[in-house]
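A single protein chain has been removed from this complex, and every other one stays in its place.
Letters A and B mark the chains as written, and numbering starts fresh at 1 in each.
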Amino acid sequence: MIDGYELVVGLEVHVELATATKLFSASANRFGDDPNTHIDPVTLGLPGALPVLNRQAVEFAMRIGLALNCTVQACTFHRKNYFYPDMPKAYQISQYDVPLNVDGWLELPGGKRIGIERAHLEEDTGKSTHIGGTGGRIHGSDYSLIDFNRAGVPLVEIVGRPDIATPDEAKQYVTELRQILVAIGASDAKMEEGSMRCDANVSVRKPGAPLGTRCEIKNVNSVRSLGRAIEYEARRQIALIEGGEKVRQETRHWDETDGRTHTLRTKEDADDYRYFLEPDLVPLAPEAVWIDAVRAALPMLPRERRARLSSATGAPADGEAVMVVVERGQDDYVLAVASAGADASRALVHVKEAYAEQGAVPSVPAADLARMIVLETSGKLTSTQAKIVLAEIMANGGGDAEKIAAAKGFEAMDTSALEAMVDEVIAAQADAWAKYCAGEEKAMGALVGAIMKASKGKADGKAVTALLQSKRG
Amino acid sequence: MTELSNAVDIANAVRNGSVSAVSVLDEYLARIDARESSIHAFNLVTREQARTMAAQVDADVKAGRDPGPLAGVPIALKDNMCTRGVPTTCSSRILEGWKPPYDATVVTRLAGAGAVFVGKTNLDEFAMGSSTENSAFGVTYNPHDTSRVSGGSSGGSAAAVAAGFAAASLGSDTGGSIRQPAALCGVVGVKPTYGTVSRYGLVAFASSLDQIGPFTVDVRDAAVLLEAMSGHDPLDSTSIPQPALSLQGSLDRDVKGLRIGRIIDLPGGSDPEVEARLAESFDALAAAGATIVDVELPSMKYGLTAYYLIAPAEASSNLARYDGVRYGLRVDAADTNSMYMATRAAGFGDEVKRRIMLGTYALSAGYYDAYYGKALKVRRLISDDFARAYQKADVILTPTSPIVAFPVGAKVDDPLSMYLCDVFTIPTNLAGHPAMSVPFGTGAHGLPVGVQVLAPTLGESVMFQVAAHLERVAPGGAK
Partner (left out) sequence: MPDTPQARISPDTVAKVARLARLDVSSAEVDRLTNQLAGMLEHFADIDALDLAATEPMTQPYPLVNVMRDDVVKPSLDRDEVLAAAPAAEDGRFRVPPIIGLEG
């Protein structure tokens, strides 16, 4: 809700599939190579070339549909006719009235479901580079250069229903979708590289009022921009309405540099695409056994992984720790640490806080982290000491927590007793502590001396120093 | 003139070493040199490539390797089939000079069977026409009377065989473009079942109607060529997954007991001599013990309308790629959109523009249901009519063309009367069935007449069986 208006947002997300070859031909589907090095008669729309559907692309598209709870159905391909220099045949092969996947939903981490109208297969265009003029913009350029490496790359367009009510939900939707796509191996879904592209249909209305006129926002290149673009567009529309003007149905372009949307084209310019059934292809009707096999082979999805981690750790499924750890793919690791005998919630906290730079398969053996946590939860290490020991383990790619603790002298005295003692000395020597905290390293000597004296020499000097350092933060 | 006039005899002689492929080629090239200027069958004669291919065939024979069933057979290709490194123009300015970087599947297959390609033949631009007058590179004249058209759109391929410039040739047939010129030039022309011969590398006119097929001097040659070029191709999604056709065994089979369909509601307007030859063909089959049965095809009369909405619609999309960006003609302009408009206006001839306009209109918002959508339903009606007819008949006979070869220029200003030339051939393409034209006597001015044998989907065997019989009993003088 912004200024008494409801937002109504539907997202259309295009994802490039992680196939080896293009949707209808056998040249490579690879990003970032020299221009026009992955071309063939079909890609270039040469006279006489004919498309043949890539089975793997269909399978990836089915995975997407099934992961989004869609019905996979018999479907057809159409030609969408329009002229553009990066569209080699002057038509795009897409799916029109009967797409592969229909009627699904995506659940946001908080539990809200966003409807999926359809997820269909189509081919990507080539890439135009505008030369001359200002800043590579199309307007005012002297000419353009076309690279067809991307032409014919398989895309799935995921058309969401307008169930999104806030910029944050839109960001959650795209983040969740990205994680699903990566989890099922269908796409690397990188918005920055363009392998995942998001258009937003935005309208506003007073609660209970009929749907407002929508604008389509294009060129949103990150999750953060998506939130900003929707927020900007909603406020722009509200300002128009409040100013007594009407919102025009149009396509708008998000400009990252000025943080605004700009008119790209109005509906009156809408082309007549003259869709008709692609006569060079035959219908696609995945057999039930194929659909079942694809469904059975789907990995656990992020939503299920969060639920599993949540129930193992007691942390909320949409809480930061669970979200972060699952996004990093480290939930299996946390569960392995727990099954090696450690407390799951402590494992979650340590992994969330210390493993940001680690991948889905951290370098530290799960058993090593588990032993450290056992020491911690049994009171043999304070939480502060635990962090120190873990840092040491991680620096070495593993290690025996007890030995590290012993080497650091954390065992010389009951750690909780030592910590209590340190706290007493800090309280008693407030002046020295304040100086130490202000950066006077000399003040530490007085503090350490007092602690050693109070412990009658039982405390380990290094451990005391470490404790003081960690308490200073 | 050589005594080796047909492909099978040439291939046998070359394979057994009694004649060299190079000497066969030389005879054909000599005939081209003597008469091509008055026929204009070719856009390009590929002399050097032909010599290389013929020499390779001879080397294979010498080395004891079998060059294949078309060893040393000089074959001409319609200039809408892609040939690697050899210009492929579709008789259009927009593709003038373009050299494909790949071979069509049929080209690969025939080359693999030992064929020797002598050249690329003229056609109506992008195969749109029935007279080969719509070529950007000039008319192809009928070898039987050079004041008359060769038919079309594969007029160059038909004329090349009729004039003895090639032992056989390939054409493409979207609404009769093989059969009609075959009839007008007095040669055999076959349009196989849709999906039998790969379309990969055939420059598309109307994708759901186009099929490649052979022109030959006799029915046996047509069978041999079709055997060599048919069979599943994984590069064409509409290719039927089955092995190559086997047809030679049907050629000598008795027609006794076959049911020959006569369409009782056949659209009228044919030349009386054409109707007379058709009647004689029925008589000849009946005399051989076949049964003539009456069949009805009540929707056939709507075929022309359905065809001239469906084919241009598909063509308007297929020809959109000629935009001056990647290959072919570009007329420079200040911006890309103006460049498109100028390039396409300059590159396409009138008939192609007319059909692009018609097809764009038939598909456009507000008109789709009234035109293209409705035409697809009429297509179904025609297909259903055929299905019922083929319950009663094994094959159906019609004239191939209602008229014999007409004078050059007689119909160029009246597109509709030109379209009517295809009235008997179009329904086959709509249904996806096979059909072939067999020379059967002569009509007005002593010009060749063709009888068309139609068969159901994959009914090539019985079609060739009947065609071979008609060939044996045809009135003399056509060839």
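Here is the rule we use: contacts are C-beta pairs under 8 Å (C-beta built on N, C-alpha and C of every residue); 3 or more make two chains touch, one makes a residue touch a chain.
From a predicted model like this one, the values you see are computed outputs, not experimental measurements.
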### Task
Using the touch definition up top, pick the residue from A:T71, A:T129, A:S363 or A:N396 that touches the left-out chain.
A:T129
### Query
Considering the whole complex, which of A:G110, A:G259 or A:P283 touches the chain not shown?
A:P283
### Task
Decide which residue listed in A:M1, A:L145 or A:A239 touches the omitted chain of the complex.
A:L145
## Note on the structure
Where chain B meets the left-out chain, the residues are 98-99, 101-102, 193-195, 208-209, 234, 237-238, 240-241, 301-302, 304-306, 308-309, 316, 320, 323-330, 332-342, 344-345, 348, 353-354, 356-358, 360-361, 364, 371, 373-381, 383, 415-416, 430-432, 457
### Query
Can you list where chain A touches the absent chain?
19-21, 26-28, 34-41, 44, 52-58, 82-85, 128-130, 138-139, 141-148, 264-265, 269-272, 274, 277, 279, 281-287
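We adopt the following convention: only the chains that are shown with their structure count from here on.
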### Summary
The distance between the C-alpha centres of chain A and chain B, rounded to whole Å, is 57
### Sites on chain B touched by chain A in the complex
81-82, 88, 90, 95, 98, 100-102, 104, 199-204, 206-208, 234-238, 313-314, 316-317, 320-321, 323, 325-327, 336-337, 340, 360, 363-365, 368, 372
### Query
For chain A, which residues count as touching chain B in their complex?
41, 44-53, 79, 81, 83, 85, 88-91, 144, 146, 272, 274, 276, 279-282
